[in-house]
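To start, the structure under review is shown below, and the notes come after it.
For this view, one protein chain was removed and the others were kept in their places.
As written, the chains take the letters A and B, and residue 1 is the first residue of each chain.
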Amino acid sequence: MLNPNRFFDPEPGVRQIAAELYAAVKGLPLISPHGHVDPRILAENTPFPDPVEMFIIPDHYIFRMLFSQGISLNALGISHRDGVVYETDYRKIWRLFAENFWLFAGTPSGIWLEYEFSELFGIDQKLNSNTADKIYDQIREKLTSPDYLPRSLFERFNLEMLTTTDVPWDNLKYHRQLRESGWKGNVNPCLRPDGVTNLYAADWKKNIDSLAEITGIWINNYSQFIRALEKQREFFKSMGAISTDHAAEEAYTSRLSEQEADRLFQQALQGKVTPDDARQFTGQMLMEMARMSCEDGLIMHLHVGALRNHDPKLFTVYGPDKGADIPIASEFTRNLKPLLNAYGSHPNFKLVVFTLDESTYSRELAPLAGYYPALRLGPAWWFHDSIQGMIRFRERVLETAGVVNLVGFIDDTRAFPSIPARHDLARRIDSNYLAGLVARHIITLEEARSMNYALAYGLSKKFYQLKV
Amino acid sequence: MLNPNRFFDPEPGVRQIAAELYAAVKGLPLISPHGHVDPRILAENTPFPDPVEMFIIPDHYIFRMLFSQGISLNALGISHRDGVVYETDYRKIWRLFAENFWLFAGTPSGIWLEYEFSELFGIDQKLNSNTADKIYDQIREKLTSPDYLPRSLFERFNLEMLTTTDVPWDNLKYHRQLRESGWKGNVNPCLRPDGVTNLYAADWKKNIDSLAEITGIWINNYSQFIRALEKQREFFKSMGAISTDHAAEEAYTSRLSEQEADRLFQQALQGKVTPDDARQFTGQMLMEMARMSCEDGLIMHLHVGALRNHDPKLFTVYGPDKGADIPIASEFTRNLKPLLNAYGSHPNFKLVVFTLDESTYSRELAPLAGYYPALRLGPAWWFHDSIQGMIRFRERVLETAGVVNLVGFIDDTRAFPSIPARHDLARRIDSNYLAGLVARHIITLEEARSMNYALAYGLSKKFYQLKV
Partner (left out) sequence: MLNPNRFFDPEPGVRQIAAELYAAVKGLPLISPHGHVDPRILAENTPFPDPVEMFIIPDHYIFRMLFSQGISLNALGISHRDGVVYETDYRKIWRLFAENFWLFAGTPSGIWLEYEFSELFGIDQKLNSNTADKIYDQIREKLTSPDYLPRSLFERFNLEMLTTTDVPWDNLKYHRQLRESGWKGNVNPCLRPDGVTNLYAADWKKNIDSLAEITGIWINNYSQFIRALEKQREFFKSMGAISTDHAAEEAYTSRLSEQEADRLFQQALQGKVTPDDARQFTGQMLMEMARMSCEDGLIMHLHVGALRNHDPKLFTVYGPDKGADIPIASEFTRNLKPLLNAYGSHPNFKLVVFTLDESTYSRELAPLAGYYPALRLGPAWWFHDSIQGMIRFRERVLETAGVVNLVGFIDDTRAFPSIPARHDLARRIDSNYLAGLVARHIITLEEARSMNYALAYGLSKKFYQLKV
């Protein structure tokens, strides 16, 4: 059902070059060093129980669109915070989804899902009311086969590595289980400390206690807190981690004095934090984490610009990460200045930045990445990881930053089966973008080949220092 | 003179699909639920007196461009606030316009005018110094024919409905006259309360008095003011209104206490208003109007982002709406949060948002509309209702919001004869945009057909609940 020339320019000359470029990168392994797949899936390696649990329930892209059309999350089987689930009839949920699948025409979700249906499950019909049951049954049946176990899929996906996202008070038991299982798949933890570095994080105090417990460090002041984080970074590294991951509303960085940092930390321990305190503390912690990266070599990922939980009603009932995080305008030139001035030329530091504000691509991020040795740009992110979004990213950053100041395509997903779909789309967009440059004689075919390899695989392979 | 394939991609494959898609929507009725045509034109149905009064004097797009090239508004017959008009020789004005018509090559105004000249008046030559007199005579002559009376044009335009813009203290006498005339044309009023909800509006106190007079409600405090507005909404609804229209410099919304709202209202009655007072009051009134919409079902239009009357010299001499309103950066994610949190999931609420800041398309508006059930995006607006502007809009919102979270193309014009030109351009741009997706195998031809119908007609038909 999928056209082999999909996403390529209709002009025959460009299309032919695109197809040629794509053919050379199509089969390269996938590198996924910035994902959110639950390691338990691979550790336990039990079958995915149902198409609904595979495609709908974990994917806020899907249910936010349905919600926008007046379909309640209850009807889609999304569980409440307290565990209540209103609709448990998966076939009924699937039919509701199928009936509305046309809403996703031309959206990234639609494109990824059609890839998954076709390439992963051999479905050759459009999903709609008429085909709902048949496709549901087809997928359900396949999910029972050993070929569709998580580790089989991992291998079939040709995943060279996959990174998860883990809180700093995690004991990484699933990662341990994976390592001890003897399975060859390369799955690494990644330390994401937002729950303790953001003084406004839900359950901050509880998280600090958990961090204290796991490290055995009594965390009563700022320097103990820092020590505990350093210890956990070491532990994560010993478990294969190569990176940390940081989300913040803004990219604000600022160096506080040790006393000032401790004062804010003490305030937080007493539950007396102002929004500006939290902002200053996050700014300070980004500096600290960068400093630690210079020391231990963990690659720092920073993604900013989402106002989380825009709809308090949704948050109260269903919790976070349910599709109501909305982007805001972002600023990098001034906000990252303290951090880049301190560490941006440090030979051991590597920072990858992601934005939800496309106006910063050409104005701030490409010029910054085109100067500071430590800074690389992550790919078009989240809402912008779409065909037009990816094209805008390439058009706005490649001329100023050059290919070499990017990390290439690394997906960012909690939807495990969508990983190959996302890489395939990105590789097609890159192949086509570069084909356009070749056809307009901006670069040679040989240059395009090498840039395409870099974007698909080479850049991240080298940047994340993966062994061959 | 107009090429049948105009505005379509030159690549033959895309062009053919575009032409095919366009052919299917070309003849659909026009829905214009957000316009500014004076209802008097249709109520009185007298001939347009002159090409200059039809095309130049009411169109700030035209005279702002001529002004930018050093041509005075006096020479174009634009009347001063005090009624003085310097140039009254229409033929002379037309010649000046014709001589400079080349300035509009490639601009929306040029494209709309060429459509009007060709399709409406059968002109088959470019307007310039040589053809000025001949074209002037041709148009003038046609304007005397019954076929060019406003109602005849309305029917010829295939206008399924037209909404005007009316102040809340309007007695809607022209709308009454229209209803009583027995003419079948569907023309509806729309309540635009900025003159009383913006405490800084020129003549605010006078407007409040007029509102008091027409409603018979003595407006001495905030709750009386609200009651008067509610009463007028009821009256407008009884006269066929389906919507309200709101302009604001920013999208700021905020719920005040009843006492605080009344305090600001009292300040305003005493002529003591600060800019922040006005901002808070506008934010509160947007909340109130949304609340009323939930109750009475009037659809709320909100367009923000113009700094009105940028040039005080122009404003003093010629008044408002003369081409010197200039866009500013806008913010929606935080500003609309109170309103969307309160009403964004209300089953009876419908909100259409327009922006002049294109950086908000993909960053804020598409993500918001892709989540909140009540929110729809208005089309590319004002300066952005141009070929490239419309393409940018489609590229930036369709992937994230999907087609279904738009209201389709609804023009926004005070220039009555330009309505079909604007819809035709939008339909061509949509057809071509979707053709590009088909040619790149992103959507199927069948999906494109249905999306094209939706954008041209179906979405607004359904959203504005027009009876067939």
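One rule holds in what follows: a residue touches a chain if its C-beta (ideal position, glycine included) is under 8 Å from a C-beta of that chain, and two chains touch if they have at least 3 such contacts.
Quick caveat: nothing in here was measured; it's all calculated off a predicted structure.
Asks: With the missing chain put back, one of B:28, B:75 or B:103 would touch it. Which one?
Replies: B:103
Asks: Quick one: which of A:47, A:240, A:319 or A:370 touches the chain that's been left out?
Replies: Going through A:47, A:240, A:319 or A:370 one by one, A:370 is the residue touching the chain not shown.
Asks: Among A:351, A:380 or A:437, single out the residue that touches the unshown chain.
Replies: Only one of A:351, A:380 or A:437 touches the chain omitted from view, namely A:437.
Asks: List the residues of chain A that touch the chain left out of this view.
Replies: Residue positions of chain A that touch the missing chain: 9, 11, 13-14, 329, 331, 333-334, 337, 340-341, 344-345, 347, 359, 362-364, 366-373, 375, 395-396, 398-405, 436-437, 439-444, 447, 450-451.
Asks: Write the list of chain B residues that the hidden chain touches.
Replies: On the chain B side, contact with the omitted chain comes from 2-3, 5-11, 64-65, 67-70, 102-108, 111, 126, 307, 310-313, 323-324, 326-329, 356-359, 383-384, 386-389, 392.
The rule is simple: only the chains that are shown with their structure count from here on.
Asks: Taking each chain's centre as its mean C-alpha position, how far apart are chain A and chain B in Å?
Replies: 40
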